[in-house]
Structures are given as C-alpha cells and as structure tokens.
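Missing here: one protein chain of the complex. Every other protein chain is in place.
Coming up: subunit A.
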Amino acid sequence: MELICPAGTPAAFRQAVDAGAHAVYCGYRGETNARNFPGLNFSHAEMREAIAYAHARGARVLVAINTFPRAGALDLWHRAVDEAVAAGADALILADIAVLDYAARTHPAQRLHVSVQAAAANPEAVRFYVEAFGVRRVVLPRVLSVAEIAAITRAVAPCETEVFVFGGLCVMAEGRCSLSSYATGQSPNMNGVCSPAGHVAYRQDGATLVSRLGDFTINKFAEGEPAGYPTLCKGRFATPRMDGYIFEDPVSLDAAELLPALGKAGVTGLKIEGRQRGRAYVESVVRAFRAALDALEAGRPIVSPGLLSLTEGQSTTQGAYRKTWR
C-alpha cells in the first residue's frame, strides 16, 4: 500500500517526503483545488521544484485540480492541467467531468485519479470514470464501510482504490454538499473552501464563547471548554428531539487500526487529510503511519500511532468504516 500525504506549502512538502511519504498530493494557488485557503498551495515554479525534490528521493506527486470549474472560465482549469503535466506530475486528481474529459483527450498518457469530490461510491460509478476517461485510480468517499470498500475494490480492478485513513472527516458525501454556501455563499465545489475563515466570528457572551459562521451560531463553549473551528457540520444545534452534535461530534478520522483490513480489501492508496496543516503535523502523522505501514508489510504488530494530540477535538472515530456509524 502507498502512503499519500498532504502538503499545503513547499516546506510541508519536503517534510512529508523526508518523513517517508510514498506520494505527496498538493495543488496550485487559487480556485482550482479544494483547499483554496489563504497562504496555502503552490505557484507553478514551486510545483516544479517540489516534483523534482520528490522524484530525486523516490516519491511521487499527485496534483489535485479537483474543484468544479466556473462556467465560462474553464481555461483556468485547463491551464492547471497542462502545467501539472508539463511539470511531471505522476498523477492528476480530478473531479469535474469536463476537466477529466479535457485531460484525457489532451494528455492521453497522463495518469488520472478520480477525486473524492467526484463521489464515486459504487462499482458502476467507478466504471463510468474508467470507461469515459481511462482513470487509473479512484479516491473513495468517506461514506463506505470496509466491507463495501473491499467489494468495490474487487469489482473495479485493475482500477485502483484509495481511501482516507487520518484527519478531518466529512460526514456528508463529498462533492455533494452546499451547506457552506447556504450560510456563506462559498462552497467546496465552486470555491474550494468549506466554512471559510472570512465568514467566521467568535463572540464572548458572558462566560460563554460563541462561534458563528455567516449569520448563524454554530457552537457555544462554556468557560474552559476547548473551542473548535465552526465547520458547519461539526456544530451543535437544537432539534425537537435533542440538542448537540446532531451531524457529527468534533472528531477526526483515525483508521490506523484498520490498516490490516484495508490491506486485505486490496486498497492501493492510504490518504492523510490536511493540506491546511503545518509542517509539524505532517511530519508526525506521516512518520507514524509510515512506521505502521512498514510494520504491517513486515508482518509485525502495528503499534498504535498515538496521534491523539494532533486530532481535531482530540478524539477520533473510524467513521463510516464501521457500519454502526450510520
């Protein structure tokens, strides 16, 4: 299995390679990738340097161009595809049908992966992308159980599958969520952002800290309670039946214990979320997962990575990989 690590900056990129990433994924500055945050991502020159750095050390580079192009502005996405191919990207991670079509027609030799944003959640969906665009790998949405991942992987071979094993967790099917744009006007699909920082505000209300997104209160924290970022689906809300984290508790995905099962399932790529995270995070997580993966391949018991302190809300879940999550 291949360990695929995030990099939001050239420094984090080098850290990921040095810490043992088999592959690193990253994107260009601007709206062409789904982590379009201020101060993040790569210029064309930085991407070329990063790819050279990785290739010199035996690591691969996957370039994410995985938002859905604005109507009338496809050129921007086409240029990103052309540039990534010219820079020597080992694969492009794409979501939009038109971008996949452009890449497949213009660069038939280029290896293409289907982004998690494309929501390929069953074998027919994967075959759709394989037959139409010759994709070689699909990143599966975080809505599937391990048994379902195994079944899809068997059904779509030789197309490879890749799954997330650590980091932030979408509870909604990725690429199909407009919660953020309902509250702020900006969405992952159109703008590459979810619950963007420019629309976040914190307000002290007596002893209570209130976090808001757009015009809506997303959470309230008592004195001393750790206050998380107001990602919309991780907020506390009120319903007639219960108040609280009605969509998902403030937890991060940690599937380290499931690595053997994912290996048996035939999964090729293990992906760590977090292009927005700093070098220290990337270094620790990559090193721990690489050690776990090496142990697994050598038939040694996997030592729990012990990454709890790095996770959002400092508690973890195996998410949809366990069927009871539903």
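In this section, a residue touches a chain if its C-beta (ideal position, glycine included) is under 8 Å from a C-beta of that chain, and two chains touch if they have at least 3 such contacts; residues count from 1.
One rule holds in what follows: contacts and distances are computed from a predicted model.
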{"item": "Among \"Branched-chain amino acid transport system permease protein\", \"Ubiquinone biosynthesis protein UbiV\", \"Probable DNA metabolism protein\" or \"Sensor histidine kinase\", the UniProt name of the subunit that does not appear here", "value": "\"Ubiquinone biosynthesis protein UbiV\""}
{"item": "Touching the absent chain when the full complex is considered, from A:Pro6, A:Gly20 or A:Gly175", "value": "A:Gly175"}
{"item": "Selected residue (touches chain absent from view) among A:Ala23, A:Ala150 or A:Ile218", "value": "A:Ile218"}
{"item": "Omitted-chain contact residue, chosen from A:Phe13, A:Tyr28, A:Phe42 or A:Tyr102", "value": "A:Tyr102"}
{"item": "Residues belonging to subunit A that touch the chain removed from view", "value": "68-74, 95-98, 101-102, 118-125, 127-129, 131, 143-144, 148, 171-173, 175-179, 181-185, 187, 189-190, 214-220, 233, 236-243, 246-248, 320, 323-326"}
